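Missing here is one protein chain; the remaining ones are kept as they sit in the complex.
Residue numbering begins at 1 within each chain, and the chains themselves are lettered A and B in the order written.
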Amino acid sequence: MNGYVRHLVGALVLLALVAAACGTGEPAPSSPTPTGGEIPTGGTLRLVALDDIDGIGTMDPQKSYYSVAFEFHRCCINRTLLSYNGKPTQEGGTQLFPDLAAAEPQVNEDATVWTFTIKQGIRYAPPLDEVEVTAQDFVRAIERVADPEASTGGYPFYYSPIEGFDDFSNGDADSISGLRVVDDYTLEVTFNRPAGEGGYLFALPASAPIPPNPNDPDARLGIAEGHTKDYGRFQVGTGPYMFQGTDELDFSVPAKEQEPVAGYVPGRSVVLVRNPSWDPDTDDLRSAYVDEIEVVIGGAEKELANKVDNDEADIAIDLGATPEQISRYTTDPALQGRYFNYQDDALAYSSMNTLVPPFDDVHVRKAVQWVVNKDALRRIAGGPETGDIAGHVFVDGVIGGVLGDYDAYPTEGGRGDLEKAKEEMAQSKYDTNGDGVCDAPECKGVLTVSEESETSQKAVQVWKDSLEQIGITLDNKALALGAMYSRCQDPKAQVGFCPTVGWGKDFPDGITFGPPLFGSEGILPGCCNYSFNGATAEQIKEWGYPAGTPVPESLDERLEACTGLVGDERNQCWADFDRYQMENVAAIVPRRFTKSSYVVSTRVVNFSFDQFAGVPALDQIALAGGGA
Amino acid sequence: MERLEVEREAPPSAPAPPGGAPEIVGRTPWQLFWRRFRKDRWALGGGAAVIVVVVLAVVGAPIAERLTGHELDETYIYSMTDEFGQPRGPTLSAELVPPEDQQGGSVFVFGADGLGRDVLVRILYGARTSLVVAVFATAIEIAIGIVLGLISGYYRGKIDTVISRITDVVLTLPVLLLAIGVGFACGSTKEGCVGGLVRPGIVLVSLIIGLFSWPYLSRIIRGQVLSLREKEFTEAARSLGASNRRIVFREILPNVIAPIIVYTTLIIPTNILFEAGLTFLGVGVPPEIPSWGRMLDEASENFDTQWWLMVFPGIFLFVTTLGFNLFGDGLRDALDPRSDRSTQ
Partner (left out) sequence: MLRYLVRRTLFMILVLWIVSVLTFVIFFKLPVRDPAQQIAGKGATAEVIANVRHQLGLDQPLLEQYRRFAKGLIPLPGFWLNEQVYYNWTNRVAVWEEMRRDFPYTAVLTFGAAVLWLAIGIPLGIISAIRRGSVWDRAGMVFALIGVSAPTFWLGFLFLWVFHYGLEMFPGSGIPPQESLWGSVLQGRFFLPWLTLAITSAAFYTRMVRGNLLETMSEDYIRTARAKGLSERAVTYRHGLRAALTPVVTMFGLDVGILLGGAVITETVFNIPGIGSYAIRSIFQFNFPGTMGVTVFAAFFIVVANLVVDVLYAYLDPRVRYE
């Protein structure tokens, strides 16, 4: 879901990432390693950013819900039981590795019980450098996830399969029964259903250990006690870096009187320095070449891009490359070594409401799938560098790429196929004369809600041009990003078409795509099933749809069939689900598997892309000559 | 408040009514005005600019569509944007690729925007938006201003005190912030606000502008009325037994029309800028409606390379406001000889 939050939090970020592009469709260029083989260490990595690295500006592990924040937690501040290697998919970037865990977790037969053993002797950053990481610290983190005041809405969604999580969250239990501290170095997690995704949950920053407060051992949430709102600036982690000033945190005084770290001013600046407690021998995943990482937040896209061009900054972390940079850096051979492009496991799509005519007719939905000019949609967003034309919903990163180039509605160059569209439309009840053009009044002025940014409005215009050919016209309402999502989510708003929505993975598993986008559990005031598959007849009536509105097919059972599986079987199950829904439901029009492109300064060597967060891997990047 | 009659707002001293100007025997005030005004080349130029913009907006837009062959929302994505989706600039012979070569002409005098739409056509339709909003908003201001100004100037006493205090309060509001707030609150859903009474669109923007800017006009009119009601002709009418209503509408109102006209020509450009500013900030007219403020907002990211997106709408906006200002200044000077520059 972090793709959504990326959208929600900063239109700028979305625009930037979508506008930026790279796409030859080739695998990403491999990172240049400096001649001589030895990767230099040292120096200060200077980043610039349009918006806060946390989007909303908390950097609180239980609140961060944004790709750039995920990266800062993973690379730098917070180690987790399992984690990723900071590489792109081709180099194992979506695989889980033991991090604070001493080995792979032990999983019982039906994937309901996961047992983690914890490395011994891992200590927190100063001032807690005497405190060792133990199993209870992870329990603390999950309990904080369950605290609705402390965490972001999306996390309970993922962690609620843990036995007793919901009861604890609602205040009906004193603890989460599914979390058992066997001993200081063993944590046993029990789920109330087969949970093939269990490992990923303990690689999210929200599961990073929260240390106890040595001055107040009884504090349930440890040092996070009293920092419901602002733990981000008081956190102490185990990663190779920490916010400057972390060592000066004073947990001996009441939370209210504590001074936050100096190294993070929300919306302004970040300074990360080395964490002296971090021992590289315990960490196989992070290289941590540079000594310091600083982020300067704010400014226009243009200014940021200029700084990277001129070597005044090393990477524009949430902007990537601007279209202007892309055209320059992809065409000038002297610059090509400074340009990188990766698929970032997000989908730009458009959604039809299966309860609203004419989209309550599957033939109309299929006609829409055929007629849309996805190539034009991509071109106005910045061309092939912004992503590959999508033929299905589940991005490669969540199903191990098993669907390949599968496209349920293949057309030449992705420009649409009017004939096929008309064939479908002719079978619809809304095309009374069977000429392939909708002539029913339901097709005129379909209520459409889109995001108001320039890029999105351009997309709406392309949609209008495409749909006009099969007789559908749109009544477009442009809203601010958050407002757009809340309209599309609201079944009572009876919005027919949401052309400018997007979705990204939170972790590399199909569960981050399937249930939220297609399941009845995705029909929430704050969630994401805008086509309302899985709605019941009573719900439809309650939402005010006219009597006789057909009940759309529920996909819940097909989704549940996948959640208990693990490994390849699991990926194949999600893939089969995707094929099924594309060919039989067809309510989501996938537009583009988005790509991110980055320009780096001449100082950057060993560039790497972290597929988990979808952002450059800050622990893998080094500076030529150690930044000298 | 005890603040004396100090003009706070920009277009300063309102003109004395024509009746108050020193008269030369044998010439009506109108003739006097016209003699002065027509000598003022700057004002005439301003007036001409205004007329040109109005004509362009009313008939120019459809004509331009006809001449260029490009409709307002017609996209030339494959012809007028490059492979990176970046718009192409002004050209007289664009290379149209199929199927877009079936659509229209290959002349894009002002270049294209990010969808390959003709910027010229959009600018001309944008002129309509600007003018309509400015005129609506001004009409609202004038309506409120006249009513309150007349009442408070004529009846004085308690009513005047109350109205004047309200005026003072409105003058003290952080207008731009509140306007952005209303624009955001009422403009961010299609239902609008106040139970759906106020919906996003041109009317909403006009209302916002009008409701936050009336006090200036109201003050000026009040000042005029205060002095007019002591004038001999009002006294005369009163002694003849004329009703209050008759005095207000027959004697006083005609005499405040001149300053109202002058002030109108001077607040229209202010309102045009207000609308452009609100739209620039994203709370003005909705994106489906072409408008200069939005075009400039969209141009702001790449103005050094895609200069035509910034320069052309900006020039139109600037010339329009400048035209109104020159014209209004000239009107005032001609009506009020004390600040006249053409008599030199």
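Everything below uses one rule, namely that a contact is a pair of C-beta atoms (placed from the backbone, for glycine too) under 8 Å apart; a residue touches a chain by one contact, two chains touch by 3 or more.
Predicted model, so just to flag it, every value in this text is computed and none were measured.
Across A:109, A:149 or A:218, the single residue that touches the chain missing here is A:149.
Touch with the chain that is not drawn comes from one residue among A:102, A:296, A:447 or A:624, which is A:296. Residue A:483 is the one among A:204, A:255, A:421 or A:483 that touches the chain missing from this view. The missing chain, though absent from the display, is touched by one residue of A:65, A:84, A:463 or A:530; that residue is A:65. One chain is missing from the display, and on chain A it is touched by residues 1, 4-5, 8, 52, 54, 56-58, 65, 148-149, 152-154, 156-157, 169-170, 229-230, 265-269, 294, 296-300, 302-303, 306, 480, 482-483, 485-486, 516, 524-528. One chain is missing from the display, and on chain B it is touched by residues 1-4, 6-8, 10, 12-13, 42, 168-169, 172-174, 176-178, 180-182, 184-186, 188-189, 191, 193-194, 269, 273, 276-277, 280-282, 296, 299-300, 303-304, 307, 310, 314, 317-318, 321-322, 324-326, 329, 338-339, 341, 344.
Rule of thumb we're sticking to: only the chains that are shown with their structure count from here on.
For the pair chain A and chain B, the distance between mean C-alpha positions equals 46 Å.
Chain A contributes residues 19, 21, 300-302, 323-324, 326-327, 376, 379-386, 449, 452, 454-455, 457-458, 461-462, 464-465, 476-480, 483, 487 to its touches with chain B in the complex.
Looking at the complex, you find that chain B touches chain A at residues 73, 75, 77-78, 81-86, 114-115, 184, 188-190, 282, 286-288, 297-298, 300-302, 304-305.
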